[in-house]
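A single protein chain has been omitted from the complex, and every remaining protein chain is retained in its original position.
Right after this comes subunit A.
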């Protein structure tokens, strides 16, 4: 059996009446990137804070590499690092000082801490900025310093809490590359994100979280196929033709068509298991639109977005619950 980096069962954290984490079950194998995907307020950060021993769980159990987070916090702390949603570095200090400070706190002697800091700054492309206060760094640089600080002692488990939120595309790519290299060296990464795209690119497995619970879990492929093979997005030239287009699409794709706020746009989710069948159906739908004399400006077949995966999954969760209730 493979080692487990994280194992939680029925984890609960409440803030007043708000159940931020409400019975979370996670199983994260060691040596992988595990994505925790969910909207703001889903309880991702709260869950990470409990796993990193920053918050005490109100119920349930959580183990990190077999160590209970409540009973053996120091054993957990010696194996994990956290890069929080907001940069966990000291703004008033320079990049160098930040890393030397942490190096000393991790037990390195002064010379060793300086040496390690210098090598990390170089590996993260921050040598030039080493002597500048962090408050003068760009968002991407700050994030890189933050990750550098997290791997000062290469951790066995690295928590990355929304590492790319607010970054420009180039900085985001840098962070993604760094994550891939870190994982290739044997560190397990727990990545929280609100972007399906990001989880898709980095994570081996994903847990979709909403209202503090896991509502779906699997590989990115499994999750996407569970909500159909994709969506058709159509833009018309003439808004007046939209009712007609809606009728044609609904008939051809045999699914419900969603009218966007934009008066010329329609979206339809294609039900079905595999992507090839979806593409075939979409092309038939396009032909049918043309045959009905509807002018289409833009027609695209896309993977389901997080919104769609999410709506589909929450809908499903609701229906399942209703069915359980009727059965009971």
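One rule holds for everything that comes next: a residue touches a chain if its C-beta (ideal position, glycine included) is under 8 Å from a C-beta of that chain, and two chains touch if they have at least 3 such contacts; residues count from 1.
Convention: contacts and distances are computed from a predicted model.
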Subject >> Omitted chain, identified by the protein name its UniProt record gives, among "Inner membrane protein YebS", "Transport permease protein", "Carbon monoxide dehydrogenase large chain" or "Monovalent cation/H+ antiporter complex subunit F" >> reply: "Transport permease protein"
Subject >> Candidates A:136, A:219, A:283 or A:300 - the one touching the absent chain >> reply: A:136
Original post:
In the complete assembly, which of A:62, A:126 or A:257 touches the absent chain?
Top reply: A:126
Original post:
Of the residues A:28, A:151 or A:245, which one touches the chain left out of the display?
Top reply: A:151
Original post:
What is the set of subunit A residues that contact the non-displayed chain in the whole complex?
Top reply: 49, 52-54, 56, 74, 77-78, 80-82, 84-93, 97, 101-102, 104-109, 112, 116, 119-120, 122-126, 128-129, 133, 136-138, 140-141, 144, 149, 151, 153-154, 170-171, 174, 177-178, 181-182, 184-187
